[in-house]
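Here the complex is missing one protein chain, while the rest keep their positions.
Moving on, here comes chain A:
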Amino acid sequence: MLTTISSSTIFFISLLLFGIGAVGSLVLAKSDKWANVAGSVFAVSGSISGLVSSLSVLIKNSVFSFNFDLLAPLLSVSFRVDRLSAFFIFVISLIALVASIYSLGYVKHFYNKYNIGALGFFYNLFLAGMLMVVSAHNAIFFLVVWETMSLASFFLVIFENKEKSNLRAGYLYFIMTHIGTAFIIMAFLLLYRSTGSFDFTVIKNSMGEVSLLVKNLVFVLALIGFGTKAGIIPVHIWLPRAHSAAPTHVSALMSGVMIKTGIYMFIRIFMDMMTGIPVWWGVVVLVIGSVSSLLGVLYALTEHDIKRLLAYHSIENIGIILLGLGSSLVFWASDMKSLAVLGLVASLFHTLNHATFKALLFMGAGSVISQTHTRNMEEYGGLIKHMPQTAFFFLVGAMAISALPPFNGFFSEWATFQSLFYGIKSLSVSVQWVFLLGAGSLAFTGGLAAACFVKAFGAIFLARPRSEEAKHAKESAVTLRIAMAILAALTLVIGFFASYITSVLATVASSVRALGFAEPVFSSAAGAFSLKDGFATVSMPTILFSIVAALVLAWIVLKIINRQAKIKIERTWDCGTNLNGRMEITATGFSRSIITVFRGLLKPTKQTDVEYHDADMRYFAKSSAVHLGIEDIYLNNLYKPLQALVARLAAHVRKIQLGNLNVYVLYIFLTLFALLILLAF
């Protein structure tokens, strides 16, 4: 099939299928069931053809492009799928495929409550939007599809519109994403001014004429603009709110892949279009990566809303991806292209890995939410007995994201560490410290992520139930479990074949113009991934096999030593009281000690409400409640002052708004006059 139909045709078939899915679910909106089936089935088939087309590009290395000029002068519908685009299309289609299988069963609990037709429409539009974002090759067209993706995801965030908090989250997302877009537009306009084109290839080829100042400006603008989508700190504030508000299969896509479109554009602009970049770009990206990864995981620890916890982990993982990307930028700017390949491969690998395990974790969370109808982890507990399969899949995801061997998360963190180590040992003193900082924050991030997922898994699935819903939970629908099983298997398989995948990713990474097909510093043979100078080696299959072998050995030895051991089932030792669900440790209690350690950064708050029997005699409390939380330092110290400033400026601007038509005509005339004068020079 691959030989008869070209990969470009398959790519457009995939877009077409999403289109049919979108329209189809609107047409069938009368019946919830059929709208869901149409939306999901076409999304599944669209994702499959997306997968096929991206794989054929990656394997056959056949770049394809498509150009169609519209009547509008600057807007041309222009696609180009090279290896970098194909890699991102692969990741998006992979997660979209699993999420669409998941949605078949998951959307059922929205029946008769919300408009399923609209969900299917925006869902398919969102998927098509993401695919076009990573393949668009013209800045104006890019902005159109970027907005399509953002707006479709906005409507998905406010899908459950009967809850006030979701509307607020959606509104914040709407504002933040458009602030981001404003920066992106400025970046493209600057590039247009220097190169005279919106076409990516033309921009790329005339990069030599662009002055360093413009390049630096474009860097900063793109960093803020695309960073807002990627969720770097401090422009992350929309992310935990919006990702937790959206329906779960959409959260999985937003957290797993949508934020990666920001990473894609970082690579596209910084490493494919730009030339001759200064070292400080990479340094800035490394610092942002360190801060985002460390703070992201710390904020995740403070959460007891399961989806917000996962959303904060996305910030952490974007930080880890940026550590790889930043080191790659520094290496490239220092003219060490072989090392830059290592950094970029680590970054791409973590992009793939984070997509798989984050989608898995969101789906596990969604499966739990569909049974307990709450996102509050304090109201779960003991679910492993009622939902054993969900629990198992969630545990796999938790281990993968905590970078524990033998799963895939370990390998990409290992590779990121190596690229940071190479920075420490082979660069000059002026940048070594940043790599040291990056390695330090990555080391702490790994430990803290493990702590956070012990907390999450323990609070959700272990011990005794803490609410009636948790007591009567049942295993979720079969499509949900199939979706999770696929992803859980993928985390292990990707980990197992890590060294093979790195050799594919190396071709992707070295195909960006910056790296010019440089020979990477690593090699992979027989399942082992090693750095060519013998600095370090890791073999994921060996790790897996030795763990399995040691487990089997321990089990056999114990069986031999103690053949007739009996196991008695008894109550947990309870000091004579009856243990109930309220006595076990909670998610808040679990992480409180870490929060106390980092109180300087997190600013924990504690509010005690006591109600007395007699207000005058404060001895006998009727009820007392303690609220533990953390201060939102970004809202209080950055966004609120900014908002106040904008409001003050707006008040001044209002003075020219007189309400008199003649004055407005004068304004128009003056503007025209000023423009004409400007044109004359």
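One rule holds in what follows: a contact is a pair of C-beta atoms (placed from the backbone, for glycine too) under 8 Å apart; a residue touches a chain by one contact, two chains touch by 3 or more; residues count from 1.
Here is the rule we go by: contacts and distances are computed from a predicted model.
**Q** From the names "Formate hydrogenlyase", "Carbohydrate ABC transporter permease", "Sulfurtransferase" or "NADH-quinone oxidoreductase subunit J", which one matches the UniProt record for the unseen chain?
**A** "Formate hydrogenlyase"
**Q** Which listed residue (A:R80, A:H178 or A:R464) would be found touching the missing chain in the intact complex?
**A** Considering the complete complex, A:R464 is the one touching the chain left out.
**Q** One chain isn't shown here. Among A:T596, A:N636 or A:T671, which residue touches it?
**A** Of these options, the touching residue for the absent chain is A:T596.
**Q** Using the definition of touch stated at the top, determine which of A:I48, A:V77 or A:I424 touches the missing chain.
**A** With A:I48, A:V77 or A:I424 as choices, the missing chain is touched by A:I424.
**Q** Of A:V493, A:L558 or A:V665, which residue touches the hidden chain?
**A** Only one listed residue reaches the unshown chain, and that is A:L558.
**Q** Which residue from A:N138, A:S402 or A:T491 sits in contact with the chain not drawn here?
**A** Going through A:N138, A:S402 or A:T491 one by one, A:S402 is the residue touching the chain not shown.
**Q** Contacts of chain A with the missing chain: which residues?
**A** Spelled out for chain A, the touching residues are 381-382, 384-385, 391, 395, 399, 402-405, 410, 414, 417, 421, 424-425, 429, 432, 436, 439-440, 443-444, 446-448, 450-451, 453-455, 457-459, 461-464, 528, 533-539, 542-543, 546-547, 550-551, 553-555, 558, 561-562, 565-574, 579, 581, 583-585, 589-594, 596-597.
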